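On to chain A.
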Amino acid sequence: MDPARKRKIRLVVALGAAVALAAALVYTSFSASTEASKPSQIREGRSYELTGKVVKGSVRHDGDELRFRIRDRDGTTSVPVRYSGVVPDPFREGREVIVSGELRGATFAAERDSLVTKCPSKFTKKET
Partner candidate 1 sequence: MAGVGSACLVVALLGAVYAAGASLYGVRAGRAEFVASGRRAIYCMAGLLACAMGLLEAAFLRSDFSFAVVAEASSTDTPTFYKVTAMWATQDGSLLLWAFLLTVFASAVLYVTRRSLRAIAPYATAVLAVVAGFFLLLMVAWENPFSTLTRAPVEGNGLNPLLRHPAMMVHPPLLYTGYVGFSIPFAFAIGALVTRRTGADWIRVTRRFALVAWTFLGAGIMLGALWSYTELGWGGYWAWDPVENASLMPWLVGTAFLHSIMVQEKRGMLKVWNVSLVCGTFALALLGTFLVRSGILDSIHAFGASTIGVQFLTFIALVCVVSVGLIISRLPDLRSEARLDSLLSREAFFLLNNLVLLGLALVIFWGTFFPLISEALTGHKASVGPPWFDRLATPLALVLVLLAGIGPVVAWRRITPRNLRRALLLPLAATGTALLALLALTNAADSPPSLAMFCFVAFVLGVVAQEFWRGARARRVMTGEPLPRALLRLAGRNRRRYGGYLVHAGIAVLFLGVAASSAFVQQRDVRLRPGQSARIGDYRVTYQRATADLGADRAGTGAPISIGAVLRVRKGDERTRMLPARNFYPARDASQGPIGPISQFFEGEANSEVDLRWGLRRDFWTAIRPDTTSLVPIARRLDARLAGAGTEAQARAVAALTEVYRRDPPPAAFRLIVSPLVAWIWIGGGIAVLGALVAMWPSPEARLRRVTSTYAARLGRELSRA
Partner candidate 2 sequence: MEFGLAVILLLALVALIVMGPLRRPGQLERRDEARRAELEAAKEAKYREIRDAELDRRMGKLSEADWRATDRELRAEAVEILRELDKLR
């Protein structure tokens, strides 16, 4: 096999591998992703990544479980959440959180350890 043809074959193989990887990327990411949603947008039947603020006064520890209500960042619709697992250190009423899970009945059943709390804004313009 002359060198030019060898090179062409190598190029084709490499491109083929790249295309295969790209296809794997696209396919697996769209099928395995969870949709980021607000409490007013979720429906029963699929998993979501719920973002919103913890409603004040709604946090309760019930044995192993943490219960709280989560509401739209700019709204009033709120959903009760049942969560077990690690509670991040910054978790507090009024803070923005992200939690994954699905809606069962009226309550959002959260995946274990999926609670993420955003650190309160430190990098906003300071008032002088």
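Rule of thumb we're sticking to: a residue touches a chain if its C-beta (ideal position, glycine included) is under 8 Å from a C-beta of that chain, and two chains touch if they have at least 3 such contacts; residues count from 1.
The candidates came about this way: all candidates are chains of the complex that A comes from, given by their letters.
Model, not experiment: these values are computed from the prediction.
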{"item": "Single touching candidate for chain A, where 1 or 2 all sit in one complex", "value": "1"}
{"item": "Touching residues (chain side chain A, partner candidate 1) in the complex", "value": "3, 7, 10, 14, 17-18, 21, 24-25, 28-30, 32-36, 49, 51, 56, 61, 63-64, 84-90, 92-94, 98, 100, 113, 116-126, 128"}
